[in-house]
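The complex appears here minus one protein chain, its other protein chains still in place.
== chain A ==
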Amino acid sequence: MVSEATNTLKKSVFWDWMTTVDHKKIAILYLLAGTLFFLKAGLMAVIFRIQLIAPEMEFISGQTFNEFITMHGTLMLFLAVTPIFFAFMNFVVPLQIGARDVAFPFVNALGFWLFFLGGLLLSLSWFFGGAPDAGWTSYVPLASREFGGVGIDFYVLGLQISGFGTLVSGINFIVTIINMRAPGMTMMRLPLFCWTTLLTSILIVFAFTPLAAGLALLMLDRIFDAQFFIPGEGGNVVIWQHIFWIFGHPEVYILVLPAFGMISEVIPAFSKKRLFGYTSMVFAVLIIAFLSFMVWMHHMFTVGIGPIANSIFAISTMTIAVPTGIKIFNWLFTMWGGKLTFNTAMIFAASFVPTFVLGGVTGVMLAMAPVDHLYHDTYFVVAHFHYIIVGGIVLGIFAALFYWYPKMFGHKLNETLGMIMFWLFYIGFHLTFFIQHILGLVGMPRRVYTYLEGQGMDTMNFISTIGAFLMAVAVIILIINIVYSALKSEPVTVDDPWDARTLEWATHTPVPEYNFAQTPQVRSLDPVFYEKIHGNGKMKPAEPLDDIHMPSGSILPFFISLGLFIAGFGFISFHLDLFISPYVLIAIGGIVTFGSMGLRSMQTDHGYHISKETVEEMEKELS
């Protein structure tokens, strides 16, 4: 690849990817790792849906079922969807704001390796006495030492480490978007995807910190015999739920805001129209982000906190429907009067709108606190949040994947396979989850590994499982599509294969290491589209062509994370019977992590320059 022509040519492929600090390569690492966790979590879902296909099945035991649902939720939220979003954010945001990289490339790599090794640590639990089994929410006392298995130690430390990764990446994006915008790219010209990335990152900073605190308390309880959450010893189990949901509710918006951003990119691109009501869209996400911290107790209406508190949180929850409604109608009216091209990316994006409305209205129903006493902890809730997460977020991810794939990999995905996948997935999704609303109302609690015959739940569960199979087939078709397209697809040689609007389409395909040879001058919202109408179709440069300063790669992010991985495993091994003392593991891990950090502090590394001549040569070759 041309982009490797300079500094990276001397490295082996393996070493290059291990040490890369290039936001585009880190994006692909995130995408790969996230996809692996996504497939793993999806497979678990298929297995426990098989368990539920008929009443009183004995395909897996109650214990295994609990481990599967816990890991399904934890993996999907922390280790599949979040990293897949980070993949797109990493790839797209610097390009959309006209930057050469993120603000802190080293921290970016550190964020990835922390997330990945934290995820591996969590997954190791399968080989040491079983996965965590207290649900992804890990409510104490079920997650305490007395009632929960050793898997929960892996949950606590694995999430703590990968949470650090998410946290530093969030900080990185905030600084990047605030500081690294090209000349003329004012905040109110920022593409919606960048806005949602910014707000998601702010939410991460404010939400992952309480999670880190909560996990630290739980770790102290479990490993060092503290009593924060032990009733009868001065501890309080409800506090955990508060801490968890103060994190947990913003987490939902951490996931859904980037999906809003993706949809807001794809719909205008294929409607050939600018986003309807851009300003109100921006303020709607701002309000949603703000309100997301005001509603956590709606997860706890049945805990018995009292009618006053419940009423307040019920009303604050309902208010979120207003900005969300604004977004829905703005998307609809972006399409209204447009010239819509329904390729795979667009059909995913367009179908997001009505599907998300279905998830949203059940959200309002759930917000009615007294009625929530019926819905709470039943399949109605399961249906609701899967309508948001699958019908909203995953559809958004698929739209984004088909949309940005040519920029990321230099070829398009196959459209025929894409359409087959869409219909299978979409039908499968509704089959699986629509019926679950009713299952909840006829009395099926969530997280049950089986149900008895003659309770009126047999047919509906059967249908739901069939739907899950369809979704699994759709994902297999996606994988076939990726392989098939890699082998057979025509390479994309033009910069802007979709006739799109935002700045990432002004870069070459494949994107060179330095992104923009000259930083572009942005003159409007949708700068590329603006230049098509008002200019010659090319971005005007904001600076003369010169040597380009690039950051050097480093293996240290990997070692910092590896040290934490070893130390984390050391803390867990207090309750495992290992041949090696936990203290030794903690010491090794500490030395590796802090040693690497020390090394980084003492290193003098000013990066390197790509000479003007090389840039000119590469630009000629690419255009």
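In this section, contacts are C-beta pairs under 8 Å (C-beta built on N, C-alpha and C of every residue); 3 or more make two chains touch, one makes a residue touch a chain; residues count from 1.
As a working rule, contacts and distances are computed from a predicted model.
Missing from the rendering is one chain, named in UniProt as "Cytochrome c oxidase subunit 2" (options: "Autoinducer 2 import ATP-binding protein LsrA", "Succinate dehydrogenase / fumarate reductase iron-sulfur subunit", "Cytochrome c oxidase subunit 2" or "Anti-sigma-W factor RsiW").
From the options A:Leu124, A:Ile171, A:Leu220 or A:Val237, the residue with contact to the chain not on display is A:Val237. Only one of A:Leu32, A:Leu286 or A:Ala309 touches the absent chain when the whole complex is considered: A:Ala309.
Take chain A: the residues that touch the chain left off the picture are 61-63, 65-66, 133-135, 139, 141-142, 147, 231-232, 235-238, 271-274, 276-280, 302-311, 314-315, 318-319, 321-322, 325-326, 328-330, 332-333, 335-342, 350, 353-354, 357-358, 361-362, 364-365, 367-374, 376-378, 438, 441-443, 445-452, 454-457, 460, 533.
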